[in-house]
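Note that one protein chain is taken out, while the other chains of the complex remain in position.
A and B label the chains in the order they appear, each numbered from 1.
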Amino acid sequence: MTTPEVTLLPEAAQEPRTLNSLMRGATRWESGLVVLFVISLIYGWWVSPYFLNTETFFFAGLNFGEIAIMALPMTLIIITGEIDLSVASMLGLSASTLGYLFMHGWNIWPAMGICLLVGIVGGALNGFLVTRLGLPSIAVTIGTLTLYRGIALIVLGSNTAVGFPAWTQKLSLPIGSTHIAYDFAIFVVLALIFGVVLHMTPVGRSIYAIGLQPETAYFSGIRVKRIKFGLYVISGFLCAFAGILYTFQQASSASDTGVGLELNVVAIALFGGVSIFGGRGTIFGVFVSVAIFASLQSSLTAINVSGQAQSIVTGCLLLLSVLIPNISESVTRVRTLLRRRTSEAS
Amino acid sequence: MSVIEQPVTTPPAGASLVTKILRFRELAIVVAIVLVFVLTYFKNSSFASTASIQQMLSGPSIIIMLAVGETLVIVTRNVDLSVGSVLGLSAYLVGDLFVHYPHLPVVVALLAGLLIGLACGVVNGVIVAYARVPALVVTLGMLYIIRGIDAIVVNGVQIQPSQIPQSFVNLGAGSIIGIPTLFWIAAAAVALVGYVMRTFRPARELYAIGSNPEAAVLAGVRVPRRVFSAFAISGALAGLGGALWLAEFATVASTAGSGYELNVVAAVVVGGVAIFGGSGTVLGAALGALLLNTIDQALVASRVSSFWNQAVAGLLLLVAIAFDRYVSLRAEKILRVEGAHRDNA
Partner (left out) sequence: MERVETPEEAASREGSNVPSRSDGAPLLIVDGATKFFGPVKALVDGSITLYAGEAHALLGENGAGKSTLVKILAGVHLADGGHVTLDGQPVKFSNPIDAREAGISVIYQEPTLFPDLSIAENIFMGRQPLRSGRRIDRSEMIKRADEVFARLGVPLEPTRLARGLSVADQQIVEIAKAISFNAKIIIMDEPTAALTEVEVQRLFDVVVTLRAEGAAIMFISHRLEEVFAMCQRVTIMRDGAFVKTAAIGDITIDDVIYSMVGRDIVSLYGDHTRTPGITVLDVEHLTREGVFTDISFSVRAGEIVALAGLVGAGRTEVARGIFGIDKLDAGTVTVSGQKLKTGSPLQAMAAGIGFVPEDRRQQGLVMQMAIDRNVSLASIGRLSHLGIIRKASERKLAAEWAARLQLKFGRFANPVMTLSGGNQQKVVLAKWLARQPRLLIIDEPTRGIDIGTKAEVHRLLGELVEQGIAILMISSEMPEVLGVADRILVLHEGRLVAELSREEANEASIMRAAAGQMKAGVS
């Protein structure tokens, strides 16, 4: 005998049940994103004649590089049903550590190595707390977000580290004679790797299974805990790496590097079609999402819309990303509710 | 299913232990606060000076306000990440009101802040409760949108202290019988909401929703209505907090309140409110905010570089989460073993 069937749950939104919607779900969203990207390009070109030149492309790649890189492991983590809000703090911690070590005379290479190690340790802490102690990832990563930022503060204080080796400044310039920013190139390479792993390897398949039906995954021999732990370690590592990149680009590092970026990273992933409930999302979608955000930022900046005002766009896109899949359902629900209210009143 | 004979009625220490465990959490925070206070006093006796204590009370007042609202939302198994942005927007708009109406009464200003926040909360509530979209995403989106609106409205202008009437500033800086007015207001909010949470059916239903959403529906709880109210109240309190922010600092830039939301969630979690809902009190949340703030100020007073604040706060948060989980697992074990029966069987 089974439990009473209850179909009204406040926070577990009902996933579309029909074959068609499920089938087209994954591709429908991504196709929509591509269309949106094209629209954003057209918009950019319309507001600013210089928009479609290669310089815009370069700067967009430069500005968004780190966020884009962090969005990749974030995507995998969200697909498994968890989250990592400590990403920006790890970026800041890595940047601060790099600055600190360098200012204390360390050679840049071992300093970078230490930063990456810090990223691994930080990621492992997250992974340990979530998989071994079974603590909720949203709470844990808010804690480590605060902790890592705090350590960054201890390490670098209110100092700003400058004077990094000259060759590092090359990272803020295009690659050779192209108009491609190093950041962007690195992001593309990583995106390809992540894409292959997520969509074509057993681990990637397991990640989806874990997000959709963790019990079945475990019953089928998938090492759920090990995979989640590994993802957190990778996230820490890549965020530390992003911190190094950022520092070199800015040619400076401070303890407040990257404050608040975690929400941007989450927003980009969610807008890219990654479901907050887990089990759904593609690297391609995230890639296009990055492109859209970068393009919009460029065009809005070109018409002197402040960074903060641009947040409205981010916020609206985020809301739309969850409202649109639900829209027919939501509208029906609101309608039935109104109908019930009016019939109760009469 | 054991095959051994065991008595159905067992001795209870059940009730007292459970209540102990429940009260324990708030008590633990109070003890921690006292401990921090005493330890710091030994390092720096001026920590116990009137000015210092007043700062300890007025400092966290605004975040306590937000924590009260956030508790309601988290209890229902949701989260409200927009509170910081709402605070910022409200602070600015109330300031703007003063610029246009310099003789605006204090109470009206506070009410205006509350209404601004309420409007934001209502939007959150409708989308989360009725369109059934996940709260994390919705309030995250609202965080961005409100921040953006704030930036546009502010448009680079900063509210200056000279534009705020003295009566309002007095609210922020003044005290009643030695205790800062801001603290009185925060304490009043905690007392009022805390009382409501214990005493009225709709509030108890919030706990039910977070504890077992399916059972809540079966019990006839009108879940969307309650969740909506939680978000509305959270928004209203954030708006009120914004007005108080203006009173306290008498200056508002468009970055006011930025990043606050995570501090609020941290305070609430440290205060013993379960992140997945169903348990925790506004008193606990307030105490959590108080503890975090006290540590903050203690570090300053002990002349430990203030750069340690955040790290300590982060560590404390992790400890609190792990501790809560440990306690709830142990409690479950104890309660299971002890049985539920009274003594006089």
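Note that contacts are C-beta pairs under 8 Å (C-beta built on N, C-alpha and C of every residue); 3 or more make two chains touch, one makes a residue touch a chain.
The model shown is predicted, which means the values in this text are computed figures rather than measured ones.
**Q** Which one, A:Pro49, A:Gly176 or A:Gly221, makes contact with the chain that was left out?
**A** Result: among the candidates, A:Gly221 touches the missing chain.
**Q** Touch as defined at the start, partner being the missing chain; which of B:Gln54, B:Gln163 or B:Ser211 qualifies?
**A** B:Ser211
**Q** Spell out, residue by residue, where the missing chain touches chain B.
**A** 1-3, 5-9, 12, 14-15, 18-19, 198-201, 204-205, 207-208, 210-212, 214-216, 218-221, 274, 278-279, 328, 331-336, 339-342, 344-345
**Q** Contact with the hidden chain only, please: which chain A residues?
**A** Touching the chain left out of view, chain A contributes residues 1-5, 15, 17, 19, 22-23, 196, 200-202, 205-206, 208-209, 212-213, 215-223, 279.
Following the convention adopted for this analysis, only the chains that are shown with their structure count from here on.
**Q** Between chain A and chain B, tell me the centre distance in angstrom, where each centre is the average of that chain's C-alpha atoms.
**A** 28
**Q** Touching residues of chain A toward chain B in the complex: what are they?
**A** 4, 6, 8-14, 85, 129, 133-136, 138-140, 142-151, 153-154, 157-158, 255, 259-260, 263, 266-267, 270, 276-277, 306, 308-316, 318-319, 321-323, 326, 329-330, 333-334, 337
**Q** Of all residues in chain B, which touch chain A in the complex?
**A** 76-79, 81, 127-138, 140-152, 209, 213-214, 217-218, 223-224, 227, 254, 258-259, 262, 265-266, 269, 275-276, 305, 307-315, 317-318, 321-322, 325
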